[in-house]
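What follows is a single structure, written as structure tokens, with notes after it.
All protein chains but one are shown at their positions in the complex.
Let's look at subunit A:
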Amino acid sequence: MLIHVSVHRSPPPPPPATLYYEHWVNLRARSQSLHLPLFTTSIKHERNHGNVPLTQLLRHKGAALTQQAEGRPLSSCYRFTRSLLLTSFLCLIVFQEKEYVGFATLPNQVHRKSVKKGFDFTLMVAGESGLGKSTLVNSLFLTDLHKDRKLLNAEERISQTVEITKHTVDIEEKGVKLKLTIVDTPGFGDAVNNTECWRPVTDYINLQFEQYFRDESGLNRKNIQDNRVHCCLYFIPPFGHGLRPVDIEFMKALQDKVNVVPLIAKADCLTPTEIKKLKERLREEIDKYGIKIYQFPDCDSDEDEEFKQQDKELKESTPFAVIGSNTVVEARGQRVRGRLYPWGIVEVENPSHCDFVKLRTMLIRTHMHDLKDITSDGHYENYRAQCIQTMTSKMNADKRVESPIPILPLSTPDVETEKLIKMKDEELRRMQQMLQKMQQQMHEQDL
């Protein structure tokens, strides 16, 4: 008797497809970015199997695919689908190997280097005393920066001038190191006569720019310390009805030197409607007085809708109304950071209570790099251009002044040379016209 041996019972010799499984997994990810059609998507669930010889998988899938064919021997269908699948992704693999160079790892290489070096960020907080600046900074970065500070009483504060104090703290999280510097301005707006109380602040910012400029133009540029102020949080008291004159003057004085982010401080004394009204009022006044605060960059057109929606919400809720707290209270059965009042508990990290979460996300998680970029490409470049121009005009005026920074012969001609060139051009043109006229006259005489 003939024993019918169907092909599928004896396992076929494994083709070199065992190697292909890893390629296949990567290929699927890549083909999605290359927008290539894939022949079968059912295999993607097998991703976690590791290095399973593909023939086993195919056998399983091939059998599943041909389950409808009852009564027919599985062998031919199975063999057909298997060969179809193999040849299809063989082509894809070859296509992929042929094209894959490998420089897509560049962003990772850059990233590795930055992690080693660490980042730095300088944040300035400005506003009258008692608006919760130190508490907010402590809540943002989960540190305690002002452990032993003495608060002066009213008498001592009468003759006080605005100081600038700096605190530096090193934070490390998940392997990323951040050197955070907080610049505080105690005494701002506290005196009886507050004329020009922003002068020490602008002087400090200019000093940092100047120091960076010197370092950058110097000979040894290996370890430049970047102490430029990247962002200034300005605290507006919630008690008034909008911007006060000192707020307007301060923000206008600083708008070209640093990224100004206005905040409504101590927002737990306002109801939601009041907050909304105040924010609208502030936005109007900022527009009216032409104050250039930090604008969030527009998101790209290829971002998804959810991101765009969130970005829109973020932009509409400026200026942020914040509450800070470092004490942990019990609310709704959980431990949260907040302020305990007899009438309820204000939770700092609850988005419906205040905008602290939005501020933190914006400042640290999404826009920190952008803040640094705008400081370095915008504000610093302006300062540098002005500085160089004043220096060169001073040098032209007084030839014996020694240049504090090395100046190379610049490729762009200065104003006087340009004027000379223009004059010479005019002369040349006039002479050419005269020549033409003379030529014409001679020509007519000859005729």
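As a working rule, a contact is a pair of C-beta atoms (placed from the backbone, for glycine too) under 8 Å apart; a residue touches a chain by one contact, two chains touch by 3 or more; residues count from 1.
By definition in this document, contacts and distances are computed from a predicted model.
Visitor: Just to verify: the chain that's not displayed, which of "Phosphatidylinositol 4-kinase beta", "Armadillo repeat-containing protein 8", "Septin 9a" or "Cytosolic Fe-S cluster assembly factor NUBP1 isoform X4" does UniProt list as its protein name?
Guide: Cross-referencing UniProt, the chain left out corresponds to "Septin 9a".
Visitor: Among A:I164, A:V246 or A:V336, which residue is in touch with the absent chain?
Guide: Answering carefully, the residue with contact to the hidden chain is A:V336.
Visitor: Can you say which of A:G102, A:P245 or A:G290 touches the chain missing from this structure?
Guide: In the complete complex, the chain left out is touched by residue A:G102.
Visitor: Which parts of subunit A face the unshown chain closely enough to count as touching?
Guide: Here the touching residues of subunit A are 16, 30, 33, 94, 98-107, 109-116, 119, 140-142, 171, 173-176, 178, 217-222, 300, 304, 306-307, 310-311, 314, 328, 332, 334-337, 349, 351, 357-358, 360-361, 364-370, 373, 377, 381, 384-385, 388-389, 399-400, 402-403, 406-412.
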